[in-house]
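Just one protein chain is left out here, and the rest sit where they should.
All chains are identified by letter, namely A, B and C, in their written order; residue positions are counted from 1 within each chain.
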Amino acid sequence: MAITQMMKYEADRDADFARWATSQTGGENLRHCIQCGVCSATCPLSLYMDYTPRRLINLAREGFKNEVLSSLTIWLCASCYACRVECPKKIQVTDIMYALKRRAIQEGVYPKRFPIPVLAKEFGRMIFMWGRVNETLLVIDLFLRTNWFKFLSMTGLGLNLMRTGRMSFLPDSIRRKDELRKILNALEADKTEVAK
Amino acid sequence: MSFEPKIVAFFCNWCTYTAADLAGVSRLKYAPNVRVIRVMCSGRVDPQFVMDAFAKGADGVLLGGCHPGDCHYAEGNYKTLRRMRMLNRMLKDMGIEDGRFRLEWISGAEGEKVKVTVNDMVAKVRALGPLDMPGKFKEWDKEIEELEAHVNSDAPTEVAHAR
Amino acid sequence: MADNNANKQQPNGLPRIGFYICHCGSNIAGTIDVADVAKYAAGLPGVVVSRDYKYMCSDPGQEMIAQDIREHKLERLVVAACSPNLHEETFRKAAAKGGLNSFFFQMVNIREHASWVHEDKKAATAKAKDLARAAVYRVRFHKALEKQQVPVDPNVLVVGGGIAGIHAALTLANAGKKVTLVERESTIGGHMAAFDKTFPTLDCAACILTPKMSAVKSHPNITLWTYSEVSKVEGYVGNYKVTVKRKPRYVIEDLCVGCMECIDACVFKEPKFADKFNQGLGKRKPVYIDFPQATPKVVMIDPETCIQFKTGKCKKSCAEACDRKAIDFDQKEEVKELQVGAIILATGFKTFDAKKEPHYGYGKYPGVFTALEIERLVNASGPTSGEVVLRDGKHPKAVGIIHCVGSRDEKTNKWCSRVCCMYSLKLAHLIKEHSGAEVYNFYIDIRAAGKAYEEFYDKLLSEGVHFIRGRVAEVTDWAMTPEEEGKLVLRVEDTLAGFVRRVPVDMVVLATGLEPQADAQEVRRRFNIGCGNEGFFQERHPKLAPVNTFTDGIFIAGACQSPKDIPDTVAQAGAAAAEALVLIDAGHVELEPNTSHVVEEECCGCKSCVPLCPYTAITFDEAKKKAVINEVICKGCGVCAAACPSGSIRQNLFEDEEIFSEIEGVLGK
Partner (left out) sequence: MKYLYFPGCSLKGTGKAYEESLLAVFRALGVELKEIDDWNCCGATAYMSVDEAKSYALAGRNLAIAEREELDVIAPCSACYLGLNKAQKSLQDHPEIRARVTKALAAAGLEYHGKVKVRHPLDVLINDVGLDAIAKRIKSPLKGHKFAPYYGCQIVRPFASFDDQYDPKTMDKLLAAAGAENVTFPLKTRCCGGSLTGTVPEVGLRLAYIILKEAKKRGAEAVVTVCPLCQFNLDGYQDQIARKFEAVDMPVVYFTQVLGLAMGLSADELGLKRSIISADVVLAGR
């Protein structure tokens, strides 16, 4: 068992990160959290999380950026919104999780072996290409990029899907792809402008 | 310097004035453009007060009373409502834009609403720009003087008769 | 203190005005440049003295004003300080002390309306100058006025017969005042009568309450009207006329001695109907008494369940059994009128409806109870004689108490209900004592701020009650492990441990919070007082006038003002009684002279004012063809003054020229 120092110094806090977190859509109420833990209790996935959602909220508002962005918690959120509807302070926990996911992807600090960020990125790429998502291709792509070994364990499922006619290897595409790309590109340009 | 509107407010003693006190006690921050005149009941506010405030240079007038059904004097605020509806029509005819005169029900517990209302009104009146009735009066006076001079020189007897 | 007081001569006969601005420590001076305002005011027409001072309301501050009035022959006084709601009276007195009529004074609110609400110092100072100028312009037109004195009726009405109303009524009655206590239910005692023990001392609620209840009943100075409601309140401080509806209980109160023979004789051999006093956990007959110590000890008939009322064909064995002939099926509602000088409202609270938090399963799982139900269960005189059992009669082995149900939650009630932590600790103790069950408290924070409260918490900790810090997400019956089968499972994050736990129990207790009574809004309108945003009655000042309201002569006590426990309630009831005594023993009240009057020669007799007055203070003198205002009835709203087309109605302190000059002042240069 490794011995790690758990104490934190004030210098370990990143005040800008805390400010960023509270300024995100849905994060407005972050500072009102009374740490009741109902978010964690209602969360169907908190049993696997390294930090429960409640702890993550506290870490975020205190500015412990590294702990927050490198936590499994944000990637284990399945967006079921149970926390958001239970929160007695109307904190939009799910939206905060989204914001943290985006930030982690942006900063490249997400756990590499974890396929969720890869899925999110692939999802984005596929939509830019076709406008729609083909789940089959998405899954294949995902496993090839992360853990092709795991792919083998899924072959049973694949065969079942084929048997029941629920699998398609042809990308489903919209007709006016340029229209969609114009929209997405406009936002991209907008973003760089904002960054400047 | 950007335009800072001058807003005259008439607050009833029991609800809105108390709410403004509460906003103070709660240290809520709002725009410093409003000058409050205390009356016992919003029903004391004669439409002439509002007109007079505009005439003397207010860019906006805010009237605050108790919520309908909550008047300390049973029903003064209903009378206010009736009068102010009429006044609104007159103000429109005079070319005073919507938003320069506002009637709000703010209870003694609603300090926050004082803040929100004042800030919102200041922002809206600021966007409308200065009203400057005194300036307009001067212009009108001048116009009338000029007209008078003009008319007098042209056809003095007839106009004198008409007046 | 700047010296702005060169001996100035008064031009054109303006009254000589003294202007004073208060620093209020740094409360005003921290934001507003008071010296600059004082200097500015010195240059305003009529101002002969202008000073700034650290604390105007202090004795030296007031003394300074009085002295200046004498020395500088001041004829008007303006003080810029806090809200007139706080210190208007103080400075009126200072004026009088200097020999000036109190109403030659105008107050400028630059604290609540300026320094506390603005950050921009320049703008705040400019605003203070505008307001000061307005007051200086206005005060010129002030007139010498006298306060009107009216006698105070020495009788008091107390509304609500819970512990607050009981204590207030007894205090006043012991001071020799005649009190009428009106209670909506059939007995006094309120919520406290339903409690078993009281925290933190664990003395039995009945043992300390029932002596007070009987004292109310037997007190010569108290008239007790239960099963009655106030329907109308008219008049003003010292002189209220109150209408009370006495609902029929179908039993003649003066004849009934509470022997309960009628209950035994009822055609229903067994109690069959849900017993409200026992939270529906027990049963009663159509003729019943809430509990043995009910006060007055008079039975009631419930027309909803009584066969005589439903069919008209009962053999009326109850009436036969009563040898005093107290049962009266034809009893009608009675309407009574009262004259009182003061009113104390002690209308209490209601508990949060647990069904509004459906994920806690109240009404769905029989093992879920509210705290009030448990109060009855652990009570020796309750439906189970103090045995803690589930609805199916089984004994719980594990009990979970969920705190903050309907408290500290933006979805239901935002506030902390203040008593739930402590009563949950009490119930935890009692449940453990009565049943030996494992007891779990699920709390967010333990709020044990009160005398001996923390010690009580400590006692509970030592008793081995579990404390899990976390808000329960759900009470459910789906099991994950064999030991969860057949249990109610609570899912909660143990926030101190940092992980989620599932705790199986047999009984769940919901510590429901305190809310305003369902009809609090109607009641406050009836009594012409205010409610805060939460719906509790609004006190005049949160710290300094906690039992006063904005309506003079009407006081509030207990949980109708905000959630509070028994000690605080009793303290507040005592305070309300004392405030009422102050009013009554003074014998008279002084009314603000802000009434309206008609200047007869200017009245054109149009009558437009007559129907406007909500108090019918305006009549029309047909002989003179003039309107007449009765200043005793007038409450000073000024609605008539605003409406008078000829301008013949003047409202004291708010005359047209006073307001016009104030408008000119705030807008002037």
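Convention: a contact is a pair of C-beta atoms (placed from the backbone, for glycine too) under 8 Å apart; a residue touches a chain by one contact, two chains touch by 3 or more.
All of these numbers come straight from a predicted model, not from anything done at the bench.
J.: Thinking of the complex as a whole, which visible chains are touched by the chain that is not shown?
T.: Missing chain, whole complex, touching shown chains: A, C.
J.: Of A:21, A:59 or A:139, which one is in contact with the hidden chain?
T.: A:139
J.: For subunit A, enumerate the residues touching the unshown chain of the complex.
T.: Considering the whole complex, subunit A reaches the absent chain at 25, 44-45, 48, 75-76, 78-82, 84-85, 92, 94, 98-99, 101-102, 105, 114-117, 119-121, 123-124, 127, 131-136, 139, 142, 150, 153, 156-157, 160-161, 163-168, 172, 174-176, 178-180, 182-187, 190-191.
J.: What residue numbers in subunit C mark contact with the hidden partner chain?
T.: 358-359, 476-478, 480
One rule holds in what follows: only the chains that are shown with their structure count from here on.
J.: Could you tell me the distance, in whole angstrom, between the mean C-alpha positions of subunit A and subunit C?
T.: Centre-to-centre distance between subunit A and subunit C: 50 Å.
J.: Averaging over Cα atoms per chain, report the distance between subunit A and subunit B in Å.
T.: Distance between chain centres: 53 Å.
J.: Spell out, as numbers or ranges, the residues of subunit A touching 2 or more other chains.
T.: Not one residue of subunit A touches more than one other chain, so the list is empty.
J.: Counting only residues that touch at least 2 other chains, which ones in subunit B make the list?
T.: In subunit B, no residue touches at least two other chains, as defined above.
J.: Going by the contact rule at the top, pick out the subunit C residues touching subunit A in the complex.
T.: So the residues of subunit C in touch with subunit A come to 359, 404, 408-411, 444-445, 469-474, 491-495, 498-500.
J.: If we count contacts the way the header does, which residues on subunit B are in touch with subunit C in the complex?
T.: 4, 6, 8, 14-15, 17-18, 20-21, 23-25, 27-30, 32, 35-41, 43-46, 48-49, 52-53, 56-58, 69-70, 72-76, 79, 83, 107-110, 115
J.: Taking the touch rule as given, give the residues of subunit C at its contact with subunit B in the complex, in rising order.
T.: Those residues of subunit C that touch subunit B are 83-85, 109, 111-114, 116-120, 123-124, 126-127, 130-131, 134, 525, 528, 530-533, 538, 542, 550-551, 594, 612, 614-615, 635-639, 641-643, 651, 654, 656, 659-660, 662-664, 666-668.
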